[in-house]
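Note that this complex is displayed minus one protein chain, with the remaining chains in position.
The chains carry the letters A, B and C, assigned in the order they are written, with residues numbered from 1 in each.
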């Protein structure tokens, strides 16, 4: 393992904790009946977004999934307007029009969560095409699950990106389940990275619960992609610690299975184990970050609660640029 | 190479010649302005349908493509109602409602050509699912081109067939072009069989201009599939000797390229070379078949020309089973 | 009559038809392990085995394509769309295969399949999980489209759809699933293509379907207290449309309002209105009014979502405008 700058490690930890606490709070608020819509939490998968997106520039693009809060945070979105959006408030990133499943922050290249499984794949391909045409040096990263991997549009996007050598990284978050369906049932291969061969692109399977492994893989992939070699596929093995959505009765798996994973392979615990053992960070360092983030999340919720809902007159805003509603 | 029964060899030759002469006649009639719609000829690819479908039972299923005449003939459809259909006559397989791109003969399990590239893939998957549910022992074969391979629905169908271990053979007819687009441009890998790995199914690349190689590969695939092992992918390398459609100016390739292929690797010439060298068939045997088929094709056209068009009253027939048109 | 929920009613239909005919089976995402995302398939795998109750990958084009293929090979599949919003993913399979193969192939085959699609606005599910797109399918020759509003029709139409040798789209509003209502015992079938006069009246005809039927009936109650007797027609099938039932009512009431949750522009209401304007215009004493959502995607935030939903009061107001 390489040596890391302390600041980098602190940032990794801050991002992972920010996602974890943000998501815990969202879950809490949802169960408390405060949130409209439905929410899919990223808990247990923090190492992926964090280890990977920490290597991107602000103007690089990310196209996300229905489980998008973590991607948003790791790409640099602020949690205040995120929380406000999830509350449906006019101060949210999408002014309350999108909610959890359509959260986006274009100012940091985050092209949105997506309510359609697989819907983000080709947005990233297109953004990468734009980057290539503009010779801007930007890259695009797109996420999909072990379930989403079986959508046809993923196949189309990977082939298209490959023939045009587009700067895009296809990231599979293999968290073992697609809603209630275990990937061992619905997905014909144990390691989806094998599919990369079908498009003549590199594909590697990496431990997605180890932020350092993710980060190393990300750096390699980015080097390859930024050099103009074309797309790259990263498959991260991980586990969805929470239900598919908040409120999921989780009848398709045992509590024991979840607890075991949480005890043995939670990405935050994994991180702590390494940095403490190597003395890269102290418990005190980590506690300070944790406390700071907890306060930040609390403020975000407090504010979101107080923020105003959009007024009726906002319904037809942010819609056609040039008007045209009958 | 194995030894073949003479009758089998005669049948192979008869089928290949039947396809070739049928298609030549269709091309002629089209250029003569006799045919409505547009037609895609199978000339140059005869060895694939012939070598493969000769191994199927009558009740096995085939789902075809826009280039479906050859599949139809090799599956056992009669050329008279085929020709009539292509002429748009009421004596055609689809009573003139389908034409070349929707030619079908359900009595021999031929579930139709398809005007949508990739449209037939999942029809075959579904037919195979039905066969499995009914434990009928039937298999389904579906064709797609090197261009069609890039459609998402192919990906979805292959994964689904794999997880359910369905008795279906996915056949890629790699004829180097998707309309005007060379496969080397639009398809990210030189051998599409590599994609089979992504679904945990066997996938082999075979010389599609050699009917014996096709036949051997087909037997292996069928044995595997009929034994309940799940789907199988066959990729046949071939070449489209004629234009994408009759009338194609073929600006995307040189006449020389086509002529070279025709001289060196035409599946009919290849067949003749082998059977004559091995003395499996004599030139006389082959000439007799050729003459017989030529007469058969001539009759089919003569009849099709004379057959009646559907009458106006037929428009709403063969439509809703239970009525319901306003 | 016993009362059961809409979702139980669909379950009974599935169960009875699967028992009756071994070629009936169901496939879709989260059907077997979850019992359907709205519980509408609960218990079926226990009863019929996971060979006939199939969880699928997230592969909508394969779900519908394979259902068509299985139908061609003699089965009677019922496919589930999870959310009607995802039907765009397999629109080609619906539009170019399911709807057309029988005709294109000159009647050599039939496609006895049902595609179930839960639709409508529910609890701020936002722009991609709240849509009603039934109107697209009335513009597609070759399919039939049903859309029940209550448990009895849910059961009867689903049974009819499963038994039909034609391909049927079955839209079911997500908000209806838990709603209870009387359902006849026994082999209850509601014929495809027949509308129902849910409430008789003489002053105005309100045509609706699905969840909006409940708003329409509420509106009719309110109107009755003000002396306006609304006749309320539940279309139940939107393709083919039961013109006669509508025309008969309009002959009597001379006023027509059509209500649906989908956006007004290009919706089912346009077709109904046009049919009447074409064949019944001389009977009308007032403009034909349509009530549908404003032309905008469904917003997430609850107060905004409220603005695109139709209330009984909207209907009352519109009816009064044309009953002056």
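Throughout what follows, a residue touches a chain if its C-beta (ideal position, glycine included) is under 8 Å from a C-beta of that chain, and two chains touch if they have at least 3 such contacts.
Owing to the predicted nature of the structure, the values given are computational and were not obtained by experimental measurement.
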Residue of A:12, A:26, A:82 or A:160 touching the missing chain in the full complex: A:160
Sole contact to the chain not displayed, among C:50, C:265 or C:314: C:265
Sole residue of A:28, A:257, A:287 or A:318 that reaches the chain not shown, by the stated touch rule: A:318
Sole residue of A:22, A:61 or A:177 that reaches the chain not shown, by the stated touch rule: A:61
Omitted-chain contact residue, chosen from C:3, C:187, C:244 or C:279: C:279
Residues of chain C in contact with the chain not shown: 85-89, 91-96, 99-100, 103-104, 126-128, 133, 135-136, 138-139, 141-142, 239, 241, 262-263, 265-271, 273-274, 276-279, 281-282, 284, 286-290, 295-297, 299-300
Chain A residues touching the omitted chain (full complex): 61, 63, 92-98, 102, 104-107, 111-112, 114-116, 119, 121-131, 133-134, 138, 140, 152-153, 156-157, 159-160, 163-164, 317-322, 324-326
Contacts of chain B with the absent chain, listed as residue ranges: 36-38, 88-90, 94, 96-99, 101-102, 114-119, 147-148, 150-152, 178-181, 185-187, 251-252, 309-312, 314-316, 319, 325-326
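Definition applied: only the chains that are shown with their structure count from here on.
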Chain closest to the middle, measuring from C-alpha centroids that were averaged per chain: C
Farthest chain relative to chain C (centres taken as mean CA coordinates): B
Whole-Å separation of chain centres (CA-atom averages), chain A against chain C: 36
Rounded Å distance between chain B and chain C, as computed from the means of their C-alpha atoms: 40
Centre-of-Cα separation between chain B and chain A, whole angstrom: 45
Multi-partner residues of chain A (each touching 2 or more other chains): 150-152, 185-187
Residues of chain C engaged with two or more neighbouring chains: 56-57, 59-61
